[in-house]
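Heads up, one of the protein chains got dropped from this complex, but the rest are sitting where they should.
Now for chain A:
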């Protein structure tokens, strides 16, 4: 799994930091998404996918790369 974020469209709703806090955080100064781990381990994939679905502004892209955790 490969995760990318686009802070320029982020509206700082915080759903990613709430849903997958090991992978996403929010910037101290403007609240926009900060990616902590662009290739999260398999155990976090479900939460990361959920964060991608919940993001209200389409700032998160989750790519399945065919590694074992991507099912």
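Definition applied: contacts are C-beta pairs under 8 Å (C-beta built on N, C-alpha and C of every residue); 3 or more make two chains touch, one makes a residue touch a chain; residues count from 1.
Heads up, the rule we're going with is that contacts and distances are computed from a predicted model.
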(request) Could you tell me which of "Phosphoribosylformylglycinamidine synthase subunit PurQ", "Cytochrome P450", "Carbohydrate ABC transporter permease" or "Glutamine cyclotransferase" is the UniProt name of the chain missing from the displayed complex? (result) "Cytochrome P450"
(message) Touching residues of chain A against the unshown chain: what are they?
(response) 11-14, 17-19, 21, 25-32, 50, 53-54, 56-58
